[in-house]
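Here's the structure, in structure tokens; my notes come after.
Note that this complex is displayed minus one protein chain, with the remaining chains in position.
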Amino acid sequence: SHHLGTPLTEEQIAPWDIDVGPDGRGLPAGSGDVAMGAHVFASKCAACHGAAGQGLIGDALVGGRGTLASNKPKRTVGSYWPYATTLFDYIRRAMPFNAPQSLSADEVYALSAYLLNQNGIVPPGTILDKDSLPKVIMPNRDGFVPDSRPGKL
Amino acid sequence: SHHLGTPLTEEQIAPWDIDVGPDGRGLPAGSGDVAMGAHVFASKCAACHGAAGQGLIGDALVGGRGTLASNKPKRTVGSYWPYATTLFDYIRRAMPFNAPQSLSADEVYALSAYLLNQNGIVPPGTILDKDSLPKVIMPNRDGFVPDSRPGKL
Amino acid sequence: MGIGAFAAAQASAAELLAPLKVEPWSTTPGAPILEHPYGVPSLFEKGVVRRAAKAWPLPGAASSMTPLADLFGSITPNGLVYERHHAGVPDIDPAQHRLAVHGLVSAPKLFTMDDILRLPSESRIHFIECSGNTGGEWNGPSGMPVQLTHGLLSCCEWTGVRLSTLLDEVNGAVGKARWILAEGSDAAAMTRSLPLDRIIDRAMIVYAQNGERLRPENGYPLRLIVPGFEGNTHVKWLRRLKLVDAPLETREETSKYTNLLADGTARKFVFEMDAKSVITRPSPGHKLTTHGYYPISGLAWSGRGTIRRVEVSTDGGASWRNARMETSPRERALTRFEADWQWNGGPAAILSRATDSTGYVQPTREALVSARGLNSQYHYNAIQQWRVDANGDVRNA
Partner (left out) sequence: MGIGAFAAAQASAAELLAPLKVEPWSTTPGAPILEHPYGVPSLFEKGVVRRAAKAWPLPGAASSMTPLADLFGSITPNGLVYERHHAGVPDIDPAQHRLAVHGLVSAPKLFTMDDILRLPSESRIHFIECSGNTGGEWNGPSGMPVQLTHGLLSCCEWTGVRLSTLLDEVNGAVGKARWILAEGSDAAAMTRSLPLDRIIDRAMIVYAQNGERLRPENGYPLRLIVPGFEGNTHVKWLRRLKLVDAPLETREETSKYTNLLADGTARKFVFEMDAKSVITRPSPGHKLTTHGYYPISGLAWSGRGTIRRVEVSTDGGASWRNARMETSPRERALTRFEADWQWNGGPAAILSRATDSTGYVQPTREALVSARGLNSQYHYNAIQQWRVDANGDVRNA
């Protein structure tokens, strides 16, 4: 070691330590439900992703189930994403596109609940928090395989 | 060969073929004397090199004889240059600084005569042309040695 | 001159047989020193710029491409390195920038740029290729010129600190540290999980490219370089490295940068860019002017090692011959190749095929499609063909 850099504590790194693992590690306190999610989505997301998340200048966030093996696959949160936790992680860090990292934890839980419900993955009454979100099983959870290269094209 | 490029004749290259060798090869027809040289120098050169060629924003062109081994060597046409032909070659291609290649052969011969006379190398009545210019022996003609590297610093 | 080194109006015979003119630039002094304290290309080169393949709805989440048809050698000049951003190019004050290294490490630490610059450094020439490069050819010839088919590709000399050196500074990894999460400080907070043992020997945290500090669009002031891995993993504007036991399954390694196969399953964590090559001159937009000799010039590269061989065909793949290496082959770097060709004025189909130091041979499109189907998006590295018409036009067909 060259004795460079300053020791860093958990408290200091907290504002940057926003990653969420598939097992839920990193999820904050707070909660949100589908109805609140619908409300936030309409005001902060629909302009880019469409009123129902069907896609506009931003990606489609719903639909596409059963299309992955077709010649017109539609990859969405519902049809393609293996983990629900990725939704929380990504919305918190990167959305809304024009103001990332501006949403509260409650809002992000609510938006996750709303989008999962729109995709028919959770029922309308769902409330998500750090315990329930990682338990959501995504339809394409087992749809991924490891890289077969080198060896097979 | 890849059969690229266009054959080139002596006539075609002539406008670019302006180099002059120490034996006089490449010198054009024409002639000029010290008096004409003084006249051209005053109007086209003195502003940068001084009224008598003593140097200003352009290099000093006269003086410096006997200084080369001193701790204040003054390298000029008179004290340093090994060949008079270089004067013709360089003035024609590069001077006056603001309008290179604008002088006639007569003017360049005359300027060469003038600068050689100012340096005490040729007498005031000198007329230079392609035969006489290469015959001028410069004071530092034998002042150059080959590179002794590698082997000696 | 922009696209068309070969397309430049040919001088007429009369012009070539007339006495040479003393050009105006030989008779009038030119511009002074420091006209441009930081230099710029000739005005006659104003067509040599990055371009986008389409009008992006949100140009902050978009890409622009390197003008390969107009470039030479193996280095990409910094001003022409391709761009791929997910939330635009931040203007980062290097005095405010920090890199945090934490998670499963003995002594988590925060580094200023000054700290990073004080660590032992290394400079290496490596290509970066977006795994989406050439994705437009999955369905067959797109008709596009090489800038738009292969231009998500650049190669620079990168200077910075080895990842292993930085990990020493935090007294090493601890516990079950097997992966590393790299995060950018841009407005996308771009995040990728990377397998530690596969990158530890060569990943670098870099602050300079081609001799000077990184350009803003290439990650200024700090970026991760993972030689040979897909471009997106070379996280720009790097603010955080976290050692973890398992991948985070971020959006950029699940929703995107996964490769959907014909059966509906998708490959995940597809990192290395396999061997690939492309002819850049002549290429679509160039025009052959006269019959006779033409060098066929192009680029070859492999994310798994060095380029061992490049073959060229001018008859649509019926016969092949070895190309010369025009630059020294370097590990995980672009290599310029060149092959001789006499164009007799007939139609031709020119192709190149790379073999890397692992023995891997660049596949045909047919082989790729039969292994991966048509929905795979990323990692398209098939042999590329350009057609030369009898009139000298070159087309992607």
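To keep things simple, chains are lettered A, B and C as they appear, and every chain counts its residues starting from 1.
Note that in this section a residue touches a chain if its C-beta (ideal position, glycine included) is under 8 Å from a C-beta of that chain, and two chains touch if they have at least 3 such contacts.
Model, not experiment: these values are computed from the prediction.
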{"item": "Neighbouring displayed chains - absent chain, whole complex", "value": "A, B, C"}
{"item": "Residue touching the undisplayed chain, where the options are A:Q12, A:S31, A:Q54 or A:T67", "value": "A:Q12"}
{"item": "Residue touching the undisplayed chain, where the options are B:S31, B:Q54 or B:Q101", "value": "B:Q101"}
{"item": "Absent-chain interface as seen on chain A, which is shown", "value": "2-4, 6, 11-16, 97-102"}
{"item": "Contact set of chain C toward the excluded chain (per top definition)", "value": "1, 5-6, 8-11, 16, 20, 23, 25-45, 48-52, 56, 59-60, 62-64, 70-81, 83, 85, 87-96, 98, 100, 110, 112-114, 117-124, 157-159, 185-187, 189, 207-208, 210-217, 220-221, 237, 239, 289, 293-295, 297, 324, 326-327, 336, 338, 340"}
{"item": "Missing-chain contacts mapped onto chain B", "value": "1-2, 4-9, 12-13, 16-22, 48, 57-58, 68-69, 71, 73, 75, 77, 80-83, 85-86, 89-90, 93-94, 97, 100-101, 143-150, 152-153"}
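Convention: only the chains that are shown with their structure count from here on.
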{"item": "A-C against B-C, pair bridged by the larger set of C-beta contacts", "value": "A-C"}
{"item": "Distance from the mean Cα position of chain C to that of chain A, given in whole angstrom", "value": "30"}
{"item": "Approximate Å spacing (C-alpha centroids) for the pair chain B, chain C", "value": "52"}
{"item": "Contacts with 2+ other chains: residues of chain B", "value": "none"}
